[in-house]
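One chain of protein is taken out of this complex; the other chains stay put.
Up next, chain A:
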Amino acid sequence: MVFEQEQEEVAPGAVHGHRLSTVVPSSVTGEVDYALADADLAFKLHYLRGVYYYPPGDVARGLATKVLKDPMFPWLDDYFPVAGRVRRAEQEAAGGEGDAGAPRRPYIKCNDCGVRIVEAKCDRDMDEWLRDDAPDRLRQLCYDKVLGPELFFSPLLYVQITIFKCGGLALGFSWAHLIGDVPSAVTCFNKWAQILSGKKPEDTVLTPLNKPVQGQSPEGVTAPRSVKQVGPIEDHWLVSAGRDMACYSFHVSDEVLKKLQQQQKGRHDAAAGTFELVSALAWQTVAKIRGGDVDTVTVVRTGAAARSGKSLANEMTVGYVASAGSSPAKTDVAELAALLAKNVVDETAAVAAFQGDVLVYGGANLTLVDMEQVDVYALEIKGLRPVHVEYGMDGVGEEGAVLVQPDADGRGRLVTVVLPRDEIDSLRAALGTALQVA
């Protein structure tokens, strides 16, 4: 793990010149341990990757690295678990032979080790980059690391600051899902931006502390249908899918949304919201390109009602939906949307209680992730709003994932799919017609 100076051949237009540094909390946290809840550990193999694009101009030019870094010190005072490192609990003293095989429970040691900051450059203009619509551009703008193989020295959050040739700025966050779900992560980043802009953010709620062991399901029970059991995972927390996975984002404009909503008029169970409609469209398209075989989908949603108010928690609901009988490739989008609205089997508690290591996203089934209620465009830096935000995921299983988030003006939706790289082109083609307004 020796970092050489960047001397290798740089592909034209690639992101290069990475310089790493660390930001720590501004005051000493002390001997504090942050216990991980069962729900947290269920998501430990996944990593959120979010990129925010800011347009070139005077404001962007004034955003030197120091300006971006300085507010992070007090920010980490509030979010000190994010600056910690994963450790495993001490072995039970004089344990019998039986205990030796079971891996010890992970927790976060809040030792102020810090968050990694990466500074990089790109020799292309931001507009050109965005227009290019290359698959997996997310991976270049978010530092591509996971927890492990040395858990002791693996940061839970990386922030990459990429400067484009035109002066535009991209902020890439690589967040370990273990420490918090999508709404927690986005709120955390928004608070940093508020401190940067001189506003005083709301208090961070990290209590009550997670209770380590809640009702664990007995050993030998099979995994819930929403997830896939893997492992056992040692210290490298990534299950590499057999196939190369890539993220690809596409925009669903509000005209297309209106068209989809029209299609479900006249149905007696027209209760589907935009998330159900958009993800149903994605479900149908993926089923088409795979030639059927996507009968069940896992649905991960942010229910505002279900949240406890804790600033760092994994509280998204996990469930599955089985398409009744007919293949989703041939079913109407409206009908699929109705299924998603009504027939979700909630398995949140079962997933948390399950004792083995699981893949939630893309493990057992194609996973649909609802990010509609997450305010991603609120990350304003000195009044500068991002022109584009896209959220993807790493550590996704081969079945793939679909993330639905609001777009820049809030009326349409931005969908990011995480699929095997060779399915991306077929998806693009299949979507082409569906996304055209009639």
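Keep this in mind: a residue touches a chain if its C-beta (ideal position, glycine included) is under 8 Å from a C-beta of that chain, and two chains touch if they have at least 3 such contacts; residues count from 1.
Rule of thumb we're sticking to: contacts and distances are computed from a predicted model.
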| item | value |
| --- | --- |
| Chain excluded from display, named as in UniProt, from "Sorting nexin", "Phosphatidylinositol-glycan biosynthesis class X protein", "Small ribosomal subunit protein mS29" or "3-ketoacyl-CoA synthase" | "3-ketoacyl-CoA synthase" |
| Touching the absent chain when the full complex is considered, from A:D40, A:D112, A:E335 or A:D357 | A:D112 |
| Options A:D70, A:D136, A:E255 or A:D332, residue touching the unrepresented chain | A:D70 |
| From A:V28, A:A64, A:A134 or A:V205, residue that would touch the chain that is not displayed | A:V28 |
| Residues belonging to chain A that touch the chain removed from view | 1-3, 19-24, 26-28, 69-70, 73-74, 85, 111-114, 150, 152-153 |
